[in-house]
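Complex shown without one protein chain; remaining protein chains in place.
Chains: A, B and C, in written order; residue numbering restarts at 1 for each.
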Amino acid sequence: MTLWLMAGLLFTPLAWAVLTLLTDFSRGRLVSWVGILVQALVSLGLWLAVNRDGGFYYGLGGWDAPLGIELRVDGLAVTFVLLTAVVAGACGLHAGVYIDPDKPWHRYFWPLFWFLWSGLNAVWLGGDLFNLYVGLELISLSAVGLVALGGQAGALRASLRYLLAALLGSLAYLLGVALMYGQFGTLSIAGVATWLSDHPVPAGSGMALALMIAGLALKTALFPLHRWLPPAHGIAKSPVSALLSALVVKASFYIAARLWLELGQPLGSLAAAQLIGLLGSAAVVWGSWLACRQQRLKQVVAYSSVAQIGYLFLLFPLTFSVSETVSLQAQQGMTLQVISHALAKAAMFLAAGNLILSVGSNRIDALGGVSRFLPFSLFSFGLAGVSLMSLPPTGGFAAKWLLLQASLGSGQWWWVLVLLAGGLLSAAYVFRIYRASFLESSGTDQFFHPSRSLEVIPMILAILALGMGLVSDQVLSVMALPFAGEGAP
Amino acid sequence: MIRVVRLLILAVACLALTAALAASIWAIAGNPSPVNLPQLLSENLDRSGVEHPVTAVLLNFRSYDTLLEIGVLVIAGIAGISMAKTASLEDPELRTSDALLYALQRWFIPLMLVLAGYLLWAGADRPGGAFQAGAVLAATGVLMRLGGVPMEFLRPGLLLRLGLALGFMVFLLVAVASAIGGDAFLAYPPGMAKILIVVIESVLTLSIAMVLLALFVSAPVNDAEDPEEGSPS
Amino acid sequence: MTEWLLDGLLVAALLATAVAALLSRDLFRAVVVFIAFGLLMAVAWVRLEAPDIALAEAAIGGGLTGVLLLDAVSHLGSKWPREGRQRGGKQ
Partner (left out) sequence: MTSSLLYALAGTLLCGIGLFGMLWLSHLLRKLLAFNIMGSGVFLVLVGLPQNQGGPDPVPQALVLTGIVVAIAATALAVVLIRRYYHLSGLTTLDEEPAFREGGPE
């Protein structure tokens, strides 16, 4: 049963990419609804199966590592697979209504969407360094294609910038992989970690990890390498922006985190860990500050992503040379932050798309009076904002609470200041948009009313982000699941 | 002045990085490697269905990489044709009446087709394979295109999209067929590996050539564009 | 000894063409030098006992990428088609 679920999980997005390539947008939408349903059921089934039986390695093609490619199906991976099913499914449903079906190039939206999804699954489950590279490229190229789809010069400029940054990041990662293979003779992360656990660290291999993490940091838009992100996320169509901010940047971060947790202790150094934490803190403060100063609605949300990504990188100092409990707290905090930010940011971009559709402008000062016409979307935006501000009982609060405990537990109190400053600044940019939308403008009230289904989807995501804090214990329990170390089941 | 300073800083940074990298490579080259993958590979080669180790790695041991890689290629193809101008595929500008090109075509095209076929066939036990054959096939197509041979099938219609996806589709179906039987995803049924690999390679060759050719031909661009969100349309 | 000489010359030529391709003033010439770089890479792959890659590199680096980039250079070198023309939103 589990084997069929695995095959279904890998097969569905790729197969639907081909199917939707052969249809036009409207028929592709119907086909994609079926696909989203199938993929959601398969993801849920796999999550339940892993919850019941524990994780395992899945050797593709029947070959085990190091000769073949093994997928690592553990609690964290299936949680992210499920998260992807929820968020990408919601974005897909939203896009089906939001995107104009009459433009001929929009038929290519669905194949790119499904390729993106399959790349994400490949990354969450990946256990092979080179296979992760191919998965990353699958994600990057389909994301660039989605940003550029039918776009104007501005969109093309943003997507070219995105493409060049993504390619440079991938090459740095691949160079690291080359050094790893040259040193360890294997591409399996688990194989390298096992060998390192009872051998001294060979000279020169620290460089491999540094290159890989630097490349991934560029792809995750860690400060000061973040400048490509806001134009791309700001100018894409709203469902695409939601996908990019909620899931795509998390994919490269996830690989970096996995590498750090498996190999950071032997190959990393205290200075590197603190430096990455410092850059993450700078991202929190600088990203939030710039978000407060943007004139366009989606740019605010995009810069907020730069800030929220910064929190994730606190994982690096908080898991290096600390006690087991602190490290676990930091990992749990990171997991919750990924989940709650994915839900909240997807809700925020989708709601922002509705607001822009309604007022016909992407400027914040044009939002005046929209509160009377689109209270539902505005409320979703606000609920998501509450999660970003990390007020209880949201998932954002639970995440930052765990990070705070980890900082105090490890004696690295300085990260607490970052957590506080980030919360205050995010409150500032969310309230700024609220204020603008409650101001009554003197101009004529000409609002377009988007369809009900467009408004419901961000609301559901925002409520999920809000409720994440209440069920965080259940969510985090999958991380402690037993893991069958060797071989396929 | 500032430009010169920036240039210097960048040059020094790149040099330092290169030096650090070279130092690590020098250090790693002296370390023994704990796993001997080539040996493991040659021990398992007879179970893979092909004699040429690189083909065995690409289409059996690490076939998931290849599957996703074809996906990347298809994405590029999709993004390419999504920007193509439908009407311009018979662009008269692209026709050249160069005598040299004409002669080249007369002699080269059959030769290149034979070469592509040979590369595909050789892949099982010698260097060569789907990708090289596909690249040669695409180059042939480019040459024909430059010579003004009409290529109706490259219109962004159903046929082109079918061609783009064909190789990927067959690969995917083979991958899932064994999984339905209870085996792992991408596993070949025992005894069928060789024939399946040959089938996959043949369709991949066509699709790879098609994608590369489509990307070349789709370069004339489309005028129509979406208004940016929130701008008056 | 002659092998070392060959390798050394090849590496030097690779580096020289790489630098020349990036620094050449004329874009067209840069692409032509880049094609030469691709062909040298194919020779390097033969020296590394990787004939598969050599074949692919010759077909790609020397052939397709070259044609693709040359085509793009001639397109970008020509006059911007929209100058002095009405912007038509027609499909």
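Here, contacts are C-beta pairs under 8 Å (C-beta built on N, C-alpha and C of every residue); 3 or more make two chains touch, one makes a residue touch a chain.
Quick caveat, the model's predicted, so the values are computed rather than measured.
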Partners of the unshown chain among those that are drawn: A, B, C
Full-complex contact with the absent chain, from B:25, B:109 or B:122: B:25
Residue among A:238, A:294, A:377 or A:394 that touches the chain left out of view: A:294
Missing-partner contacts on subunit B, residue numbers: 7, 10-11, 14-15, 17-18, 21-22, 25-26, 28-29, 32-33, 36-38, 41, 53-54, 56-58, 62, 65-66, 69-70, 72-73, 75-76, 79-80, 83, 131, 208, 211-212, 215-216, 218-219, 221-223, 225, 228
Interface residues of subunit C (partner: the chain not displayed): 3-4, 7-8, 11, 14-15, 18-19, 21-22, 27, 30-31, 34, 37, 41, 44-45, 47-50, 52-53, 56-57, 60-61, 64-65, 68-69, 72-73, 75-76, 80-83
For subunit A, residues in touch with the removed chain: 130, 133-134, 137, 141, 144-145, 148, 152-154, 156-157, 159-161, 163-164, 167-168, 171, 174-175, 177-179, 181-182, 185, 227, 230-231, 290, 293-296, 299
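Simple rule for what comes next: only the chains that are shown with their structure count from here on.
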Approximate Å spacing (C-alpha centroids) for the pair subunit A, subunit B: 28
Whole-Å separation of chain centres (CA-atom averages), subunit B against subunit C: 18
Whole-Å gap between the CA centroids of subunit A and subunit C: 36
Where subunit A touches two or more other chains, by residue: 104
Contacts with two or more other chains, residues of subunit B listed in rising order: 86, 222, 224-225
Of all residues in subunit B, those that touch subunit A in their complex: 20-21, 23-31, 33-37, 40-41, 44, 60-65, 67-69, 71-72, 74-76, 78-79, 81-83, 86, 158, 161-162, 164-165, 168-169, 172, 175-176, 179-180, 182-188, 222, 224-232
Complex interface listing, subunit C residues touching subunit B: 51-52, 54-56, 59-60, 63-64, 67-68, 71-72, 75, 88-91
Of all residues in subunit B, those that touch subunit C in their complex: 54, 86, 119, 127-129, 131-132, 135-136, 138-139, 142, 212, 215-216, 219, 222-225
